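Of the protein chains in this complex, one is absent; all others appear in place.
Going by the order they are written in, the chains are A and B; count residues from 1 in each one.
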Amino acid sequence: MAEALNLVTESPTPAIPGTHVAIRGATKIFAAPGGGTPLHALGPITFDLRQGEFFSVVGPSGCGKSTLLDLVAGLSAPTEGSISFEGTEIKGQVPDGVAVVFQEDASFPWLKVFDNAAFGARRNGLPENEVKERVEHALAFMGLSGFAKAYPSQLSGGMRQRVCIARAMVLRPRLMLLDEPFGALDQQTRLLMGEEMLKLWRETGSTVMLITHSIDEAVLLSDRIGTMSARPGQFIDIVETGWSRERGSETAMDPKYGALQSKIWSVLRNESLKALGA
Amino acid sequence: MANTMPSNDALSKRGRVMGPRRYRVALLRSIVVLLSIALLEVASRQAWIDPISFIPPSEMALSAWTLLTDGAYREDMMLTLSSATASILMATSAGFLFGLALFKLPRLRRVLDPLLLSYYAVPIFVLYPLLIVLFGLNRWPLIMLGFLFAIIAMAVNTLNGLERVPQVLLRTARVLRMGKTREALLITLPASLPFVFTGIKLAIVYSFIAVIGGEFLLSGAGLGYQIAFAYNNFDNATMYGLMFLLLTFIGAINLVLHAVEHSLYQRRVIKEAV
Partner (left out) sequence: MSAHVSERIPTRRQAKPSSWMDTVVLIAGILLLWQLSSWALGTEVLPGPARTLTQLQREFADPDFGAHLAETSKAFAWALLIAVAGGIGLGLVLGARRLAGDVMEPLLIALYSIPKIALYPIILLVFGLGISAKVAFGVIHGIIPIAIFTMTAVRNIRPVYIRSIRAHRLSPWQGAMHVLIPATVPEIVAGLRIGFSLTLLGTLLGEMFASQRGIGHLLMLAIDRNNPPTIMALALLLFLFATAVSIALLRWDRHLRH
């Protein structure tokens, strides 16, 4: 219990080639609304997200995982430190080439599924025939072709989340950020969605950063997994899974799978206890 | 108007404004009110508005105080109050039962839906002559006006409340093998109370509106009538004094209802997880 936190800090050198997102000492501190003590939510985090990798972040609730995603997406600016995407620093502005799938259902109830998926591409000014082609492909990929003319209110939660993923996919992002997108779904649907995410990742070749509270999901899907401490969140440990790109549900049979899970949980358990008590 | 006031949804979603911000909001609100009154005062005294048509609020208050202490209008005020109270009691009880009926008979409810809004478009006062024939030349036509005006609001809100009892609570009742009456008393009623209370609040407001409005247009006694009488006799001082009393009274009732409602919502409605 008294073991010191072994915080991971990669050496503060310029970004290694093949780095997609370089995070340097990023910290987020929220001012308290009534003028009380400010909330130190995250950091400092120093980390390199590699080009094309599937990276997951696990951590106890309230540790700041979603805050980290907001920083990387450009939805919020770091209080200290910097975040660079493809070599350019992002200062609270969402850069081109990034797509986000949120935890809550962000499908627009007033648009049909097709128009929902086409939303981002249309706003970016893509010609309509290009939009149509991309959307049809994305919907087919996500198994939603038959529902193109339906409204989100007629779909289940899992399907609506697939619409949101399709919407992200249509944008052909170079970086996909997923904030516990499967949180509201049942286990079986989660597993299936996980497989779809892997397919998507392989097909698009984009970098994926997934925030999740499910350790087995993280281990199953990722190249690397970052374990975060309780608030203020910092990376305690980063493990490499070493899975091949063609991973699937059979990965769970690999003996290393169980070992990785145990390793992560042993670190995470303490932090979770802290989060519960705090 | 027949719907739940939309602000109640806003309340349950956001919860109460807490902490130091609450005081800031209350302070700003008081400032807004005081500034508006001050503006009217200045506008009237400086003759930006015709000071005979619109007397300064300070004079309104003075007149109101005089009327109150004189006691000349006490009988009228009591008359209005008693009529409104009768209307409220009838509207809340019958309205509750009607809402219950609509809850149990969904077909009836679907069918009545479009009617409920046009109900409020026709001035309810057109029924006055009919009511006189039915009830005679006394206070009962006015009380019935209030009743008919208020009952729908009570029914609709009761219905809303009953519909919003979470299914899981009712299933819990069944698992605990509670009888119908026990379920109704111990679970359904408490769970729907915030909305039922909104219905009661609206029933109170609408009863006063209908009774005073009726007195104003059609009757020979009561606070509403005296306001109209003063207006017709160019007695602006009395008219404004009575209006001031009316506004103060309604304002006080509102504050009380608002406070009770806030505390009801605080404790009884589980706010959605933020």
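Note that in this section a contact is a pair of C-beta atoms (placed from the backbone, for glycine too) under 8 Å apart; a residue touches a chain by one contact, two chains touch by 3 or more.
Note that this is a predicted model, so its numbers are computed, not measured.
S.K.: With the full complex in mind, choose from A:Thr37, A:Thr88, A:Asn129 or A:Ser153 the residue touching the hidden chain.
M.R.: Result: among the candidates, A:Ser153 touches the missing chain.
S.K.: I'm checking contacts with the chain that's been left out. Which of B:Ser87, B:Asn160 or B:Thr188 qualifies?
M.R.: In the complete complex, the chain left out is touched by residue B:Asn160.
S.K.: Counting contacts across the full complex, list the positions on subunit B that touch the omitted chain.
M.R.: 1-7, 9-10, 13-14, 17, 24-25, 28-29, 32-33, 49-50, 53-54, 107, 110-118, 120-123, 125-126, 128-130, 133-134, 156, 159-160, 163, 205, 208-209, 212-213, 216-218, 224, 227-228, 231, 236, 239, 243, 246-247, 250-251, 254, 258
S.K.: Need a quick check: the contact residues on subunit A for the chain that isn't drawn.
M.R.: Spelled out for subunit A, the touching residues are 73, 75, 93-94, 96, 98-100, 102, 104-106, 108-111, 119-120, 123, 151, 153-154.
Please note the rule applied: only the chains that are shown with their structure count from here on.
S.K.: At what distance in angstrom does the C-alpha mean of subunit B lie from that of subunit A?
M.R.: 51
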